[in-house]
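Presenting chain A:
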Amino acid sequence: MSSKNMFTSSVGKKLVMAFTGIFLILFLIVHAGLNACIWANDEGLMFNKAAHFMGSFVVPRVLEIGLFLGIFLHILQGYMLTLENRSKRSVGYAVNYAKGSKWYSRSMALLGTLLLMFLVMHIYHFWTPSRLGGIGGIKSLSVFDKNGVEYHNLYAEMQLVFENPLVVLLYVLACGSLGYHLAHGFQSAFKTIGIHNKRYHALISTIGYGFAILIPLAFAMMPISFYFKLIN
Partner candidate 1 sequence: MSHNTMNLKLKVWRQKNANVAGAFKTYEVNDISDEMSFLEMLDVLNEKLIVTGDEPIAFDHDCREGICGMCSLYIDGKPHGPWQANTTCQLHMRAFKDGDTITIEPWRSNAFPIVKDLTVDRGAFDRIIQAGGYISVNTGNAVDGNSLPINKDNADAAFAAAMCIGCGACVAACKNSSAMLFLSAKVSHLALLPQGEPERKSRVLNMVAQMDKEGFGSCTNTGACEAACPKEISIANIARLNKEYLRAGLTAE
Partner candidate 2 sequence: MLNSKIPAGNLDDKWVDYKGHCKLVNPANKRKMEVIVVGTGLAGASAAASLGELGYKVKAFCFQDSPRRAHSIAAQGGINAAKNYQNDGDSVFRLFYDTIKGGDYRAREGNVHRLAEVSVNIIDQCVAQGVPFAREYGGLLSNRSFGGTQVQRTFYAAGQTGQQLLIGAYQALERQVALGNVTMYSRHEMLDVVKIDGKAKGIIARNLVTGELEKHFGYAVLLCTGGYGNVFYLSTNAMGSNVTAAWKAHKQGAYFANPCFTQIHPTCIPVSGDHQSKLTLMSESLRNDGRIWVPKKQNDTRKANEIPEEERDYYLERRYPAFGNLVPRDVASRAAKERCDAGYGVGTSKHAVYLDYAAAIERYGKTEVGKQGLTNVSHEQIIALGKEVVKEKYGNLFDMYAKITGENPYEVPMRIYPAVHYTMGGLWVDYELQTNVPGLYALGEANFSDHGANRLGASALMQGLADGYFVIPYTLGNNLADEIYNAPIPTSHPAFEEAEKAVAERIQKLKNINGKQSVESFHKRLGKIIWNECGMSRSEAGLKQAIADVQALKKEFWSDVRIPGEINEYNPELDKANRVADFIELGELMCVDALNRNESCGGHFREEYQTPDGEALRDDENYMYVAAWETTGEHQWQLHKEELKYEVIKPSQRNYK
């Protein structure tokens, strides 16, 4: 017996997936909350202020590093687990067993890959200009001044990016992937960390499905709002 390989055993690897997953779920709440400021209908002032806060204070910046580490671990571990699990059945079935589980619970790697592809695009659209703008020819965000403080106009950047209907479509599709990924991932993460009590489990399932619908819906509404000019 040893607790040394606590995070490297099959159960341990799943714990890593669950903990990073829950961390990412928390991030999504913060992210969605901040972005919801675009609907303040103040030409993005509140949103830009919030983005500025996230970009210029130590705590969010440190958490950002953690976020990247978390995403990286989640992706890496996810792929490794998928490959490992696939290797356990060298000869497959002629007829697959599809009735006992939801398709999206069996397709987490596929959904995750779609999300990864989206993530690359998303980082390129917003994160690199706001954090690395001006370095090595990377496009900078426009800047405005309010009460003597300089703010990046991320809001304007969103307006710009979401003028392209293809981008809007890709974002909406990605939100669909996110929804299904969360529909399984949310409750799965809590099972993996050991919530087995019937009452809590029912609660978590309900919250999980709600979360999987509401958060991606909120995100999807952002490009749509810009594209269809639902906000000014």
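How were these candidates chosen? In short, all candidates are chains of the complex that A comes from, given by their letters.
We adopt the following convention: a contact is a pair of C-beta atoms (placed from the backbone, for glycine too) under 8 Å apart; a residue touches a chain by one contact, two chains touch by 3 or more; residues count from 1.
Predicted, not measured: the structure shown is a model, and the values here were computed from it.
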item: Selected neighbour of chain A [touch, this complex] from 1 or 2; value: 1
item: Candidate 1 contact footprint on chain A (complex, rising order); value: 1-3, 5-6, 9-15, 81, 84-102, 105-106, 108, 184, 187-188, 190-196, 198, 201
